[in-house]
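In this view, the complex is presented without one of its protein chains, the others remaining in place.
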Amino acid sequence: MSVALANYIALSAVIFMIGAAGVVLRRNPLVMLMAIELMWNAANLAFVAYARASMNNAGHIFAFLVITVAAAEAAIGLAIVVIVFRRAEFVDVDEVSVLKG
Amino acid sequence: MGIEGQYPLLFLIWLAPFAGAIVIWALGPKLKSWSGPIGCAAIGVSFVATLASWADAVRSGPAGATTVVGAHQTMVTWIKGFALGLLWDPLTLVWTLIITGVGFLIHFYSMGYMHGDRGYPRFFAYMNFFVFAMLTLVLADNFVVLLVGWGLVGLASFFLIGFWFERPSAVAAATKAFVMNVVGDVGILFAIFILVAVVGSVSFADAFAGVQAHAYNGQLLFIACAALFVGCAAKSAQVPLHSWLPDAMEGPTPVSALIHAATMVTAGVYLIARCWPMWQGSADARELVGVIGGLTALLGAILGIGQWDIKRILAYSTMSQIGYMIMGVGVGAYDGGVLHFFTHAFFKAQLFLTAGIVIHALHNEQDVRRMGGLRAREPFAFWSMLVATLSICGFPPLAGFFSKDAVVYETLVKGHPVLYAIGVLTAGITAYYMFRMVFITFFGTYRGEIDPSSLGIRHPELAGTSAGLLKHPHDEAAPHEEHAPAWLMTAPVAVLFVGTIFAGFLDLGGTNSFWYGLLQPVFGATIAPVEGAAPFSELASSALVFIVVLAGIGLAYLRYGSTAALRDSVARLRNESIRMFPLLTNAFYFDAAIDALFVRPSRAFGTFFGVVVDPLVIDGAVREARVSALWLGHLFRSFQTGLVRAYALTIVFGAAAFIVYYAVVGAH
Amino acid sequence: MILFWFLALAVVASAVFVVTAKRPVYSVVGLLANFAALAIMYLTLSAEFLAVIQIIVYSGAILMLFLFVIALLSSGVRPFSVGPDRLPRVLVPLSLFGIVALGGLLFVIALNPSAAGTSNASGAPLGPPGQANVFGSVADFGKVLFTTYLLPFEATAFILMIAVIGVIALAGDVDPIPPKARRRK
Partner (left out) sequence: MLAQPFPLSDYAAILPLTIVATTPLMILLLDLILPKGAPRRDAAVAVGIAGLLLAAYVLVRQYLAHQFAPAFGFGFILGGFSIAFSLIVVAAAIFSLLMVLPQRDDEKVGPSCALMLWSAAGAMLMAGAGDLMTIFLGLEILSLALYCLCGMVLRASPVRLREARESALKYLILSSMASGFMLYGMALLFGATGSVNLAALQAIPAGNPVFAMGCGLFMIGVAFKLGLVPFHVWMPDVFEGAPLPVTAFMSVVTKAGMLAVFARFLYGVLGTDHQALIVPVWIVAGLSMLVGNLAALSQIDMKRLLAYSGIAQLGYIVAALAGTSTLGMRYALFYLGAYTFMNLGAFAVVALISRDQEEDSHLSAFSGLGTRHPLLAAAMAFFLLSLAGLPPTAGFIGKILILASTVAAGYQWLAWLLIAGTAISVYVYIKIVRAMYVPVDLAHIREIRPLSYAPWIAVAVCAVATIALGIYPAALHDVLPRIR
């Protein structure tokens, strides 16, 4: 009844890829933010798994910090999404392209 | 390069003009008419210190070390590994003598010429600043200080061309000169970058040692030389970066004499002579420089034929003569090229200063068609102009004869028969247009009271002539009566006679001559005479050139100087003015060809032809280069779509490339 | 072992659901499931405290924020809408390629036996939770957090402060754009 560390890391890599794909493919800023949360969580899983493997709880601390930062980032990110899209017709990042060239 | 030591006099030479500039700049309004003498004194101090340091410059190093000559003083360790210093060797000495010596005379002259001008103190501050900048350029022992001096002389030239900034034409000319000079600065900048990339140093000694050690692979040395030459071409008005020089005549005449004839425009010659080991290492570079120099000599002379403005005639002759110098140092005749610089400084300064006397006497008239018959009215100016003209034509035994023949013959010795032919032909054309000017100006009758239109002067403002329409501002401020005593202006010219007549004798005596003895330690064996390299002797060559020169003078005499020509000079000049195009068809088609190559015909043909084509050529070439670069710029812009997802995708791609690389590296 | 595979399946399926769901609200639900499954997985890795934090902070706070914003943006009669796609279609296969290249990561990490770190033998199996009782417990966690990692902990205080001040300053904006007549889709 034991699980190889490699399995955890592989799982986290899969989540990371799914998250990256979400950022690139989705057009809804909220979903993009959620996809970014997935990427960060993938890193967290890797941290926790490696912490368990090396019995070093620095990984736990790191994951804890990441969660804290993610909370702050989500708050700011959502505030920005609100001010950008409050009066917009579409909630779609493709609509936000005044700056280019 | 140079014997290491402490040479306090070098700092005196270098900084005295700077101190003068600062003092006059700061106290100008208080000094008023004293700023002239102070400016002169600063240059005078510099000149005396130069003479006092003569021995240091020609002192040879320890026995056997023939290449070590002169003095070298380390100033400051700029950054670790980059020491800056002053170099004082015969080459620098020659330039410093001219800069401070002729510079002093011209400063002295300016006290008379600029008398009563509102900007009198400002003028001397600028002039002193220019001398300081020029000395920075020639005293540098490394490319960085050289480049700083290079940029500063451009800046000083900008200020002085635009000295009468109330005139839009002066401001435009100053801007044009500045922009073209920046092009040259950038060329030198790249040469420095290449040198640093190759030898890891900015000092001359290391750069040249790199040539000896074959540190430059492939075409690198040629590229470095070419980049340097871009700087030389811009500063020395070589084709195709020459068009700023005629326009620069918008500045006061002493400025034209000092900066745009005697010193600054010869900086290109100095740089090539200074970097001769690099040119010795690259035959392609010598070829390039020689050809461009020859072309410039010929083109300048041809364009000189069609000018009516006395200063523009001299400007084109300057361009042509610098072409000779560049051709000389380009083919490897370094001593000849430098000698021509030396003699040219005298006779060209004399020509300009004399022209200044004439212009002054005629209340700022510059159009030769409205002169005439001045031989009796201004006898001093006439004799001065005649002697200097004979000298520039290469009439023996005047100074120009020795130096020009040396350059022309050396092209043959070094195996460039085409350049030799160009040199001989140009000598003839030079004689023609210079005597054309002398005959029109000093012979016949005075035409100043005649209606301009009957002389064919239709668009004086376009022709660049003043024709009484453009009064110098200082004239309005100060009436004619208040002019300074005449000797202030004639005395310096009288001194210049000495150089104009006798400077060439320095080269008399082959390898025993003073000149050879002075420069041989610098250039070593490269300037040693080679027996039997040319199909005929130097004497025969001189005879050939002399015949061609006589032919040119004769032609000028027939067209402008003979009794018949003088009798109906008004009609003839009018005729020539109107029929100017056919006369110069060739020069015109040359320009038009480049025009068609580079520029869309949308640009209107608005100005008189001598000036016309040059801005188009330059702007056109620049525009073409820009268009291709802009196309790439637009390509990159088109990636910047403004869509976040596209950006995210770009980043993912970059990340993917990184990941693949690290996967491969990690798995090896 | 079975628990791991079950959880792994849940994590991956919910992650895919987050990214592919038609409506953002569904994505939030998917994310909730994902986080819950991850929290259980943390328990199996003897990170008890983190598991709790994961549930409280992520599911309790962050996802509520998301829901709140979704509700705010789609308030009124207007459906939560998406405008025309401006990214060229050709880029979609390209992005898939990019993602596949990212797969290089997966192979290198997962299939390489030396991925286990230095202090543990390569590929060594992990025991079930509870074997190392002290490791990962709240006491253990807290002790390290307030001693060894005091500086990072203090720094997080500033992060939260920045978030508070920043959001107040951003959201307190008076929007000068006059409310346009909203078009119905």
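Read from first to last, the chains carry the letters A, B and C; within each, the first residue is number 1.
Everything that follows uses one rule, which is that a residue touches a chain if its C-beta (ideal position, glycine included) is under 8 Å from a C-beta of that chain, and two chains touch if they have at least 3 such contacts.
In this text the structure is predicted, and so the values were computed from the model without any measurement.
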item	value
Visible chains in contact with the missing one	A, B, C
Options B:194, B:371 or B:573, residue touching the unrepresented chain	B:194
Interface with the undisplayed chain - residues on subunit B	76-82, 144, 147-148, 151, 168, 171-172, 175, 178-179, 182, 185-186, 189-190, 192-194, 196-198, 200, 202, 626, 629-630, 632-634, 636-637, 639-640, 642, 644, 646-648, 650-651, 653-655, 657-659, 661-663, 665-668
Those residues of subunit C which, in the complete complex, touch the missing chain	105, 108-109, 112, 114-120, 143, 146-152, 155-156, 158-159, 161-163, 165-170, 172-174, 176-177
Sites on subunit A contacted by the missing partner chain, in the whole complex	9, 12, 16, 19-20, 23, 29, 32-33, 36, 39-40, 42-44, 46-47, 49-51, 53-54, 56, 58-59, 61-62, 65-66, 69, 72-73, 76-77, 79-81, 83-84, 93, 96-101
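Everything below uses one rule, namely that only the chains that are shown with their structure count from here on.
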item	value
Euclidean distance of C-alpha centroids - subunit A vs subunit C, Å	5
Approximate Å spacing (C-alpha centroids) for the pair subunit A, subunit B	66
Residue numbers of subunit C (touch at least two other chains)	86-87, 95, 98-99, 102, 105, 112
Residues of subunit A engaged with two or more neighbouring chains	20, 24-25, 27, 94, 97
Touching residues (chain side subunit B, partner subunit A) in the complex	637, 640-645, 648-649, 652
Residue ranges of subunit C in contact with subunit A within the complex	1, 4, 8, 11-12, 15-16, 18-19, 21, 24, 27-28, 31, 34-35, 38, 41-42, 44-47, 49-50, 53-54, 57-58, 61-62, 65-66, 68-70, 72-74, 80-87, 92, 95, 98-99, 102-103, 105-106, 109-113, 115-120, 123-128, 132, 135-136, 140-141, 144-145, 148-149, 152, 156, 159-160, 162-163, 166-167, 170-171, 173, 175, 177, 179-180, 182-183, 185
Touching residues (chain side subunit A, partner subunit C) in the complex	1-11, 13-22, 24-28, 30-31, 33-35, 37-38, 41, 44-45, 48-58, 60-61, 63-65, 67-76, 78-83, 85-87, 89-92, 94-95, 97
